[in-house]
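The complex is shown incomplete by one protein chain, all other protein chains being positioned as in the whole.
And now, chain A:
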């Protein structure tokens, strides 16, 4: 008998899950619903004339059914929210089904078919409560102009900011010092890197790493590099052309430059 096989299967899983029942109420809730679905699938199969089915195919069909029902639910919820309601109505469901390509007109006839089986409703278990997120601090009460039925404020850590200030460096000497050492560090790191990755020459036969000189490489057209200003210089020329040098704003500019230089080094 197909029924027994299906039932047995269902029963087997039931006992197994039963042993877990006490451990997790949420699991229990989902399992009970899943079992009902399985029973539904089995009965539909029986109705369609199957005598037995492999467990894997039953599982697959259950999965399909579940996702179909879920999709109806999700879609119906969207329609209802679209019309600014919170509870789906029948028309939402109908539109959903139509949208999903289901012929709604056949539904009453199908519901009233003679050979349908009646299944027991799933056991009533409590909807599992979602565990509360960690709260930090006291939620702020609504200010008087917001009606109380509006949702509460979220946890304070999600919107409260605590700015920390550092005194901006404006001392000329420190700035210059910083600019100089920054540039020097970048230059040194860069040249050392270039020296490490390429051919080098050394002034000391016994030591090639302390003062590595990037090897001299002849150019095919030596005058081009020698005469044309480098890109850096071009850029600089444009900058200085636009803003004539001014002693007064020197410090300010310097600070600006340091910040950009800093980002460059970070990069």
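By definition in this document, a residue touches a chain if its C-beta (ideal position, glycine included) is under 8 Å from a C-beta of that chain, and two chains touch if they have at least 3 such contacts; residues count from 1.
Throughout what follows, contacts and distances are computed from a predicted model.
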Listed names "Proteasome subunit beta", "Vacuolar protein sorting-associated protein 26C", "6-phosphofructo-2-kinase/fructose-2,6-biphosphatase 4b" or "Transcription initiation factor TFIID subunit 2", matching UniProt entry of the absent chain: "Transcription initiation factor TFIID subunit 2"
Hidden partner chain, touching residue among A:123, A:141 or A:229: A:229
Given A:105, A:167 or A:206, the one touching the chain that is not displayed: A:206
Chain A residues that touch the omitted chain in the full complex: 172-173, 176-177, 179-181, 184, 187-188, 190-191, 194-195, 201, 203-207, 210-230, 232-233, 236-237, 240-241, 245, 250, 253-254, 257
